[in-house]
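Here the structure is laid out as structure tokens; the discussion comes afterwards.
Heads up, one of the protein chains got dropped from this complex, but the rest are sitting where they should.
In this document, chain identifiers A and B correspond to the written order of the chains, with residue numbering beginning at 1 in each.
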Amino acid sequence: MPAEERGEPVFRVEGLTKHFGSVVALDDINFDIAQGEILAVVGESGSGKSTLARTILRLLDATSGSIVYRGQDLLKLSPRQMRPVRRHLQMIFQDPYASLHPRRTVAELVSEPWRVHKSVLERRRWPEKIRELLGQVGLPEGYANYYPARLSGGERQRVAIARALALQPDLLILDEPVSALDVSIQAQVIKLLMRLQEEIGFTCIFISHDLALVRLLAHRVIVMHRGQIVEQGETQKIFDAPAHDYTRLLLDSSPSLAGEKVRRAG
Amino acid sequence: MTITQTLAPARPTLGIRLKSTFSTGRLGLLMHSPLALASALTLFVLVLVATIGAPFAQDVANMQNLRLRFFPPFSLSHGWLYVLGADALGRSMLAQLVVGARTSFIVAGAAVGLATIVGTAIGLVSGFLGGWVDAALMRISDIIVTVPSLLLALAVLFVLEPSVINLVMVLAIGRLPIYLRVSRAQTLELRERVFVEASRAIGASDFSIIWRDIRPLVMPTVLTVAMLELAMVMLAAAGLSFLGVGLQRPDVDWGTIVSEGREYLTRAWWATVFPGMAIVITALAANLLSNWLRASGDPLQATALVAAPSRDEDARK
Partner (left out) sequence: MSALAMGDDITVSSSAREPLLAIRDLRVEFGPVQAVRGIDLAVKAGESVAILGESGSGKSVTGKAIMGLINPPGVVRGSVRFAGSELVGRSEAELRPVRGPGLAMVFQDSLDALNPVFSVGEQIIEILTVRLRRQRGKARAEAIALMEQVGIPNAEKRLCDYPHQFSGGMRQRICIAMAIALKPRLLIADEPTTALDVTVQAGILKLINELQRETGMALLFVTHDLAVAREVAEHLVVMYAGRIVEQGPIDELFARPAHPYTRALLSSNPGSVRHWSDLQPITGNPPDKTTVYKGCAFAPRCPRAVAQCVEVPPGLRTIAEGRDARCHFAEEVLHAR
């Protein structure tokens, strides 16, 4: 693919491999992401897409390979050196019922990143910024003192988004951000995320099994199967002319609103 | 609560509202729960009696009057002092109970407190870090469990002077494994939760994750265990006193009174039953209160306990 058109990559993953005992979860993963790009990673459970996200963020230790973020190999950093870098790399998790601490209010949750990275924002400016963030994700200020238990799934995911944005990240990893939400809520959250991406311009890795969604959002797609990348390229190309058998199988399997596929073919 | 304070100057309504939900909310909740309220009051009165009453009753408690040997309770013929009767040496039960309250609270409270803090701290670190640290700490805990705590106490207190401090230490060490195991088990489960991963993704340090993410969820369980342990420790202290390595007169606690009175149980039930009841009431009250604290401290359960203000109302702000 024409790399020069996409500009200097923000992120380059080379030969990334991860073993869990004898199981190979990630096998020689290579890709890069340009500034402001939305890269989708699709695959089924066990394909290694979630492991990939966690290895990139060093929530899991890679077995070998390199993850170069703006010229710096993250895998060579000590845990202590890694901590300040985390500011620029944020993640939104699949299940907002699990990713928010149950004993913390919305205001505490959103301000948590500033507590960790003290230099980002002085304490007296927190309230103002909390309000701004809640506004950005479309939550009323009155919710600042709520515990997650009182919020619906969609509202919780908005809190998680606000928390991720609190550090103005360079790269945001979205791990199935809407698949735990109700169907009527998913579009809300997707639109919010995409609007924010347009406004703020963060680079984005979007992990999903929902091909219909990926087609709408991603500039480029990586298809993963059993820990390997079987195909990667521009979204349009992959959807129009999948080169790999597995990609074709995925596309054929995903149910569509047009329907009929199973009934007629079966 | 720091958030509230920082939010308060910029936007008073936020801070005030949170403060009000906390003070009237938590206290208001207590008012709505008669059992918890009664428990809280009972404990409050007992502590008050122990702190204010004990200095006055100190001398009277050890005053022997053989003419009043086994004086039965509920009679005012010898004044208020003997309303709960007298023991085998004619000492006022009431005065002894008051003085015993102070010692019991100090010994049991300190022992349980020490065991809770140390045991939970070790359990949290052990469970969170895992690996060889965990393995080593758990083996030490196993050793403590296998050595009978009474034997350990006897050995230690025989070598060292039997004093309140040594007694507290010995009791605390003996009960340590319980807290260690409870907190470790919970930590093992909690550290796999997604919100811990989320904290790590933000860049939080291990210490911060243990302290801010895991501890708040482990403490309620540990506190419930601690409250149950209060009575156990009071009786364990009495056992040591009985063997002559615990508290010695003139120091007296409820457990000691129970074990002394036991010899005369058939002749003078009050010498055992009253201090025994004091222990049971304290333990029960502590238990009920800790259960309530646990429920009301949990946002999920607390919303069920009290009618929360409408979400729509908050949404409009």
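Heads up, the rule we're going with is that a residue touches a chain if its C-beta (ideal position, glycine included) is under 8 Å from a C-beta of that chain, and two chains touch if they have at least 3 such contacts.
All values reported here derive from a predicted model rather than from experimental measurement.
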If I'm reading the header right, one chain is hidden. Which shown chains does it touch across the whole complex? A
Out of A:I33, A:V116 or A:L213, which touches the unshown chain? A:L213
Among A:P113, A:G154, A:G227 or A:P242, residue touching the chain not depicted: A:G154
Of A:T17, A:Q188 or A:Q228, which residue touches the hidden chain? A:Q188
List every residue of subunit A that touches the chain not included in the displayed model. 44-45, 152, 154-155, 182-188, 190-191, 194, 209-213, 215-217, 249-250, 252-263, 265-266
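Heads up, the rule we're going with is that only the chains that are shown with their structure count from here on.
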In the complex, subunit B touches subunit A at residues 3-4, 6-7, 9-11, 14, 17-18, 21, 193-195, 197-205, 208, 213, 216-217, 298-300, 303, 308, 311, 313-317
Given the complex with subunit B, which residues does subunit A contribute to the contact? 54, 57, 59, 82-84, 86-87, 89-91, 93, 95, 98-103, 105, 107-108, 111-113, 116-117, 123-124, 126-128, 130-131, 140-150, 160, 163, 167
